[in-house]
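Note that this complex is displayed minus one protein chain, with the remaining chains in position.
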Amino acid sequence: MKILLLAWRNVFRHKRRTLITAAAISVGLGAMVMSNTLMNGMDKIASWNIINYETGHFEIFASGYYREEGMFPLDTIIDDPEPLLAIVRDIKGISGVTERVKFPARVNNGIDEFPVLAIGIDLNTEFDVFKTNKTVVTGHFIEKPDDILIGTELANTMEVDEGSVLTIITRDKYGTYNAYDFIVAGLITTEHPLFDANAVIMDINVTQELLSLGKGVTELNIRIRDESKVPDMKEVIQSKVGADYEVYTYKELYASIFEVSGIKRVGQLMIALVVVIIAAVGIINTMLMAVMERIPEIGTLKAMGFQNHDIVKMFLYEGGIIGIFGSLLGCLYGLLLSLYIVFVGIDLSSVFDSSDLGYPLKFVLKGTIDPALVLLVFVFGVIVSVLVTLWPVRRATKLQPVDALRHV
Amino acid sequence: MTEHQLIRVPGCQRIRGAELHSPIIRLAIVLHAFCSMLFALSGEDVIRKVDANTVVGSISYSAKMLISFGGKIREKEFAGFVQGEERAYMEFTAPARDKDTRFLKIDDEMWLYIPSVEKATKIAGHMLRQSLMGSDFSYDDVVENERLLDMYEIELVGSDSVNDRETFKLQLTAKIDEVNYFYRTVWVDKETYIPVKTELYAKSGKLMKEVMVVDFKKIDGYNYPTRIIMTNKLRKDTYTELSLDKIQLDAIVPGKVFTKAYLERK
Partner (left out) sequence: MYIFKLALRNFFRNTRRSFISGLSVTIAIMVIIFARSYTKGITTNINENIVRLVSGHINIVTAEYKRRERLLPLSESIELNDRLYHALENDEITHVSPRIKFGVLLGEEELSVPALGYAFTPEIERDISGLDKRITEGGYISSGEKAAILGIDLAKRLNVGVGDTLTIITRTAYDSPTGINVVVKGLFETGIGGVDRSLFYIPLDIGQQLLDMESYATEIVVLVKNVDRAVSIAQEIQTETGLLAIPFQQNSLLRYINMANLIYGIFYFIILLVACSTIANTMLMVVFERTREIGMMKAMGLNTASVIGLLVVEAGFIGVIGSLAGSIAGSILSYWLKYQGIDISFASSTSSQGMPFGPIIYLSPTPFMILGTFLFGLIATVVVALLPISRVTKMEPAKALKAV
């Protein structure tokens, strides 16, 4: 106890040295926290778009609908979504559910026709799950039944703009041709070029009429409160909806895109490793210097009669205290910077500057904070600080006081 | 025929009310009755008469097809046999690139033969929705096997003039779900019973295609359409023109023609 007190007083006696050392430690650790936040953000880039615009966290289909990626059979639909919606809404952890009708169609401007994937959305519940309203770059979101939203790439190819009339041609669930005129209400972009070049969005009631579906829909989309619980929730939802329906997570639906994360993860691991090394070096360097310059003190202490193990203990405590200060500081400012990234983000829109579209694409890199990791960083900082103190001090205590005193 | 339909008949006047007092009115009523008798012909009857012209036992023909797609024009020549409504065989003869491309239809199934691939390919699934040789006819338009009478409610809505010919105007509304076009309007020539103009509508009522019979031939007492133009009303400059010649009605067509072996013959 006495030793601890001594250590504590020592630390505060040399305020400047302590501050400098703590500051040095904090820089590396703060960087670790921030890199992690950024990397979490990067991980999410791919999934954000898919979750926010295309699938939500889960999709529910009628059994047998999802045979292969890319097919949209109208014969296997959810005939009456109401009871299913009620069931899903009751499940704990669900923050929103909506219904959609997806179908292949051709969009025609009188001269040209292009194949598209048309999506009918329910304006009442769409924003419980999706953020499609944020994708509009010019014009406005769907307001009237004959409004249609079209991707910027597709609009460009078809040379249409806000106010243009487009005909959507498709076949209803019996194979009968149906066609309907829409007015382009706005142009959208999701930073997912395949989507922008292939999708059009309209009101679900119109699509149900177009396809003679009655109340039927092709899928339900679900958003849950805690994204990390997606794998667990799948079982829960599937058991509640029963065998007539199939539940898929967004990762399963877009398996091909998420396979990439394996390779990205290695890249991120390397970067993380690099940051850790640099941070560790910073701590080691600093602490080492701080300790080294006090080796003469050890000589004095020994001469005064202090035992070796007490001296070591004292230095360890000091190292620990400075380590704690530094780690606290580092985690603190790492968190502050991370919060900036989480809420404001880094604007990388300049990447898309030279876009041949003429429409500005916004791309802001955001992140999420992993509390477990912050704790880990803190512990790491303290441990390294203590360990770094340990070695030179133990060696120094073995010296004769006179040698220690002479140590420079 | 229901009362609320307004019938414009040359010589017959619209009748309102039922004042039977004056002789003029009485005459008018008689005339009306007389006209109505003429129109005792129902829509179905008209269609039956149309079918009578075209659905013949066996037909052999040769034909030319002109396809315009956004202004680009291509011409093809082919010949074929049709037996009743169930069986049809078609073989392209020109241009050289299409020579020996063959199609066989039996009931509601269709096969395609390409010389460089020795086995015939069954046209099924979404291949059915593809167009025949790039024309405005899709494979399932050709394969659609049921008769208009079975697919549609037919209403005679009046008279009209098409290219200076008097026609019956018929309104067809699908009565089963599995039809390609939910509504059709057909103008049938009163004399020849040829459907000189047909409009094909999507379920929303949007006009998608228009088929005009521009020429016909009287063969063995039948009025057979010989020049048909199908126009895509949703795309500029896009239409297909079919000209039939060398038509032999009630031809003797050997049964082996409608076999896969014949389709795949070298």
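The chains carry the letters A and B, assigned in the order they are written, with residues numbered from 1 in each.
Note that in this section contacts are C-beta pairs under 8 Å (C-beta built on N, C-alpha and C of every residue); 3 or more make two chains touch, one makes a residue touch a chain.
Note that this is a predicted model, so its numbers are computed, not measured.
May I ask which residue of A:Ala23, A:Val236 or A:Leu328 touches the chain that does not appear here?
Checking each option in A:Ala23, A:Val236 or A:Leu328, the one touching the absent chain turns out to be A:Ala23.
Which of A:Leu38, A:Val88 or A:Ile369 touches the chain that is not shown?
A:Leu38
Considering the whole complex, which of A:Val236, A:Leu365 or A:Leu387 touches the chain not shown?
Of these options, the touching residue for the absent chain is A:Leu365.
Which residue numbers on chain B touch the omitted chain?
These residues touch the chain not displayed: 67, 69, 72, 74, 97-98, 101, 112, 114, 116-119, 121, 125, 130-131, 133-134.
For review purposes, identify every residue of chain A that touches the missing chain, sorted by number.
Residues in contact with the chain left out: 16-17, 20-21, 23-24, 27-28, 31, 34-35, 38, 42, 70, 112, 114-115, 157, 193, 197-198, 256-257, 259-263, 265-267, 270-271, 274-275, 277-279, 281-282, 285-286, 288-290, 292-293, 346, 348, 350-352, 355-356, 363, 365, 408.
Here is the rule we go by: only the chains that are shown with their structure count from here on.
Would you mind writing out the residues of chain A in touch with chain B in their complex?
108, 110-113, 167, 169, 171-172, 174-181, 209-210, 212
So in the complex, the part of chain B that touches chain A is made up of which residues?
70, 129, 140, 174, 177-182, 200, 202-204, 206, 208, 234-236
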